[in-house]
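The complex appears here minus one protein chain, its other protein chains still in place.
Presenting chain A:
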Amino acid sequence: MSDSSDEEISQQKWVLYKDRPDWKDVEPIPQDDGEEPVVTIAYSKEFTDVYDYFRGILKTQEKSERALQLTKDAANLNPANYTVWQYRRDIIKALKKDLREELEYIRQTIRKHSKNYQVWHHRKVLVEWLNDGSEELEFTKSILETDDKNYHAWQHRQWAMKTFNLYEGELEYVDSLLQTDIRNNSAWNQRYFVVNNTTGFNDAVLSREIDYTLSKINIVKENESAWNYLRGLLLHDKEGLSKNQKVVKFCEDLYNSGNRSAFLLALLVDMCDEEISQGSGDVLLVRQKGIALCKELASNYDTIRCKYWEYMASTLEKKGTETDDTCTSSTGN
C-alpha cells in the first residue's frame, strides 16, 4: 500500500482552502501572535491557509466530512498538533465514522512519524474504541522491524498485551530479536515483562531464565543488557545475589578463565558486598577480595568510573567494622 498521501500538499495541484468554492461559507481566522512574537516560524502559505480554516471550524465547532479532511491536512502539516488530533477524534465520534478505516490511516501515518507521541496516542484511542487489539502485535512488530528499540512501539505493544492478554508467542518473538541483536536492551526488558506477567519468576522459571541468560553471556561477555537481566533475575532469588550456585560458579569460572568484563567484576563486587552485610563466610577474606576487585576496576577495567570504584573500595573497607551500613552520602535536597 502506498504511504505517499502526505506529498499531496507539495504537489502543484494543491488548491488553497481560501480558493475552494466548497469552503466559501467558512470564515478563515488568522492567528493572533501578538505585537512582538518570539520563535516565529516562517509558515508556508499552505500552512497558514490550512490553519486559518482550522481555527475557523474550531470556532463554529463544525463536525463534518470536509472538516475531517481539513484535520487530515492540518495533521499532515504538523503531526505534533495535539489539538488537531483531538478535534479529529471528536469529529469521528460525532459522524460515527468507520474506525477500521481510521486505523488504516493512522497505521500509515505512524509509519512516517514513528517517534511522534500524538500519532501513537491516536492509535491507542482507536484501539480502545474498537475494543480489539488483534492487529497491534503485527503492527508494532512492523515498526520494530525498522527500529527495534523504538520506545513508542514497545510502549504500545505492552499496553495492548496487558489490555487484551496477548502474551502468547511473545517469548519466542523476544528470542528472535535477541538472535538478531543480542544487545537489544528493549528486547531483554520485554523478556522480563513477559515472564513477570505470565508465569512469574518461580523456581523453575528462574532456573530456566538463568540458563538462558548465561548462555547469552557466553556468546557476548561484554553485554550490559544480559548482565542487567541476570541481576534482575537474582532479585527473585530469596537467598539474594550471592547464593545462587549456578551463577556464582559461572562468574568464578569466567573470572578464572581470565575474563575481566567490568560487568562481571561489578557483580562479583556486589556479591562480596552482600556477603559482608549478611556476615556469611569469612568476612575478612571476602572484604579483601571485594576491595581487590574494586581496585582492578578502578585502575584497569572500568577506568572511566575510577572515582566510583575507589569509593566502593573504601565503603567495603569500612563495612562490617561499623554497625552502620550506609553507602551513599546525604539526600540531594
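Throughout what follows, a residue touches a chain if its C-beta (ideal position, glycine included) is under 8 Å from a C-beta of that chain, and two chains touch if they have at least 3 such contacts; residues count from 1.
What we mean here is this: contacts and distances are computed from a predicted model.
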Options "Queuine tRNA-ribosyltransferase catalytic subunit 1", "Geranylgeranyl transferase type beta subunit", "DNA primase" or "EKC/KEOPS complex subunit CGI121": UniProt name of the undisplayed chain: "Geranylgeranyl transferase type beta subunit"
Touch criterion as defined above, residue of A:T140, A:Q158 or A:S242 at the omitted chain: A:Q158
Residue of A:D132, A:D175 or A:E224 touching the missing chain in the full complex: A:E224
Residue among A:Y105, A:W129, A:F164 or A:Y192 touching the omitted chain: A:Y192
Residue ranges of chain A at the interface with the undisplayed chain: 29-44, 47, 51, 55, 58-59, 61, 77-83, 85-87, 89, 117, 120-121, 124-125, 149, 151, 154-155, 158, 183-186, 189, 192-193, 196-197, 223-225, 228-229, 231-232, 235, 266, 304-308, 311, 325-333
